[in-house]
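A single protein chain has been omitted from the complex, and every remaining protein chain is retained in its original position.
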Amino acid sequence: MSAPELEVRSLTTRYGAIRALRDASLTVGVGEVVFLIGPNGAGKTTLLNTVIGLLRPTSGQVLVRGEDVTGSSPDSMITRGVALVPEHRRIFADLTVKENLMVAGITVDAATRERRLAEMVELFPLFEKKWTTSAGYLSGGEAQQLAIARALMSDPEILLMDEPSLGLAPTLVDLVFELLGSLREQGRTMLIVEQNAQRALEIADRAYVLRSGEIIDQGTGAELRERTDLVSAYFGSQDT
Amino acid sequence: MTDIIQQLIDGLGRGSGYALLALGLAIIFGVMHLVNFAHGEVITVSAYLGYWLSIHGTSWWLIALAALGASTLTAVIIEFVAFRRVRGAEDFTMLLTSFGVAIVVRAGFSMWVSTKPRQFDKPGWIFNTVKVFGISLEVYDLIVIGVTAVTLAAVAYLLRRTMFGVSLRAAAEDFDAARLMGIRANRVISGAFALSGLLAGVAAVMILMRRGQAEPGMGLDILLPGVLAAVIGGLGSLSGAVLGGFALGLAEVMVRAWILPEGFTGLTDGVVFALIAILFIFRPEGFIRVGHAERV
Partner (left out) sequence: MGSSSRYLRATAGAMVLFVLLVGGGLLYAASGGGSRDILITQMLINTIIVLGLQLFIGNTGILSFGHTAFGTFAGYTVAVLTMPVSRKMAQIPDAPFGVAGVRLHPLVATGIGVLVALAVGVLVGLALTRSGAKSGAVAATIITLALLFVVHEVSLNWTDLTDGGGGLGFIPRLRGRFWIYLTLALALVATRLFAETRVGRWNKAAREDDVAAGAVGINLVPPQTIALLASVVVIAIGASLRVQSLGSMTPVFFYFDYTLLTLAMLIVGGRKGVTGAVLGVVVITAGNEFTRYLAGGDVNVPGLGWLLRPNLSLLFLGGAMLLFMLMRPEGIIPSGEVDQLASRFRRRVEDDPAPEQPPAEPADGAAVDGPALVVADVGVQFGGFRALAGVDMTARPGEIVGLIGPNGAGKTTLLNIITGVVEPTAGTVRLGDRDLTDLPPYEIARAGLARTFQNLRLFGGLPVRENVAVAAMAGEKYRGDRPRIDVDVLVAMAGLWSQRHRPASDLDYGSQRRLELARAAAMSPTLLLLDEPTSGMSDEESAVMIGHVRDTAARLKAGVIVIDHDLHFITNVCDRIYVLDHGRIIAEGTPGEIQRDPLVIEAYLGTQALP
């Protein structure tokens, strides 16, 4: 059997004395869409940030297509075809929409960058009008699209996303999920952190449930949707 | 009227050097939150190189070119040797690290090069005056203002239109997010130091033409108005730094010409400092506020 596209083995990450992620393991196969769900503070963002190389794990490994890339810097992860759409979007508010995308294309040559810029305008028509607007003036939904477009500038095989629907109005959440659907059709491998568990499980191939820094459950989207303990993972048992 | 214009030109001339230094400081502050007190040592290195070339009969054009190169290289080397090790450290540590570098460079020059100031020939023609509409202007001031305008325009172009400039601005706004885009931390910081060194080099050439002198302790003296300009402008704001530089230059000239009585011009710095202190009391964040609010 060939190695999975992305594999995380017994990953532990600390912030100072704080252990935010404990012994987490997961795999994502080629073209798979895998969600990480669970309450806040569970360690989901820590996991993604460790995979991309913003944080260094205290132990454990990250493998891309079987190659050990633990502790690689974000730029080398991007050249390996992995990109992250960070939590809170983190768009550059002082830069224009175009400049945001340009920066995100720093790892590719100028010709490819120009081509991708054109592709992004095609994929996100709203950019055309806002091309030279400072990104700080974008609405939440527009900013989220820009954040995703930035990650696509390097045309990654593996796309990591941290709460792409965060703070968006319901109609915009629909838009984001539509976008996830079309990205999946392009065959991209995705590992997505999402609060909106119900929506996530509808389109997930598989999902992992994190709580208190540990993976406490996993399964296909359908399996997890059947299980009632998902409710208690969020809401606690009903009989207290 | 001619008096006012003359003072204005004088102020802009002084402010030019401050603005270039302040801009370099602001660029570095933007990417690594460091106030680089060693920024002036870049000028010391250029000055000694200029002295050495000058006594060997090199022309001023070549000296200027060499000073630019030396400044750029020195800034990059200082980052590599010292600042790389304190990246992300507390502000207190970074401040004293850059201060320590400045002292060590000064000590190095006074131990191994010379304790005494070294004089060398200034290009004589720059002190000629030309008459424009009845106002007599020093060639030097015109060169300084012209070169600074061109340099600032070039920097603006670089920051707006080139890949390097845009990545630099991105890194200054959100360093981690910039890394997520694939920007290499070391490369963008080295680049920022190179650019700031180059700007200091331009300032160095202007200062050397006027002073014709190199001495070990010159760095911090020359740097201080630049640091003040960067703070007045709003630390981290690039346009604020330039604005602060010119404002400081103009303030000095005006205090000297119109506020202090004759014979007290030596107190100019004192009055300007008092004005700056008062500015901070009423506008603590400087001219331009750089707000990427802290998450609480």
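So that you can tell them apart, the chains are marked A and B in the order they are listed, and the count of residues begins at 1 in each.
Quick note on the criterion: contacts are C-beta pairs under 8 Å (C-beta built on N, C-alpha and C of every residue); 3 or more make two chains touch, one makes a residue touch a chain.
Keep in mind the model is a prediction, meaning the values are calculated, not measured.
Participant: Considering the entire complex, write down the shown chains that touch the omitted one.
Facilitator: A, B
Participant: Looking at the full complex, which residue from B:V231, B:V253 or B:I288 touches the chain that isn't shown here?
Facilitator: Checking the options B:V231, B:V253 or B:I288, the one contacting the hidden chain is B:V231.
Participant: Which of B:T2, B:T115 or B:T162 touches the chain that is not shown?
Facilitator: Going through B:T2, B:T115 or B:T162 one by one, B:T115 is the residue touching the chain not shown.
Participant: Of the residues A:G66, A:G140 or A:G181, I need the one that contacts the missing chain.
Facilitator: Looking across A:G66, A:G140 or A:G181, the contact with the absent chain belongs to A:G140.
Participant: Considering the whole complex, not just the chains shown, which residues of chain B touch the missing one?
Facilitator: Its contact residues with the unshown chain are 29, 35, 82, 85-86, 89-93, 95-97, 99-104, 106-108, 110-112, 115, 217, 220-221, 224, 227-228, 231, 235, 266-267, 269-270, 272-274, 276-278, 280-282, 284-286, 294-296.
Participant: Residues on chain A that touch the omitted chain in the whole complex?
Facilitator: Touching the missing chain: residues 16-20, 39-43, 136-137, 139-140, 163, 166-167, 169-170, 195-200, 202, 212-213, 225-226, 228, 230-232, 234-238, 240.
Here, only the chains that are shown with their structure count from here on.
Participant: Between chain A and chain B, what's the gap in Å when you average each chain's C-alpha atoms?
Facilitator: Inter-chain centre distance comes to 42 Å.
Participant: Which residues of chain B touch chain A in the complex?
Facilitator: Against chain A, chain B makes touches at 163, 166-167, 169-170, 173-174, 176-185.
Participant: Inside the complex, what are the residues of chain A that reach chain B?
Facilitator: Per the touch definition, chain A meets chain B at residues 52, 54, 73-75, 78-79, 83-84, 86, 90-95, 99-100, 102-104, 106-107, 110, 150, 154.
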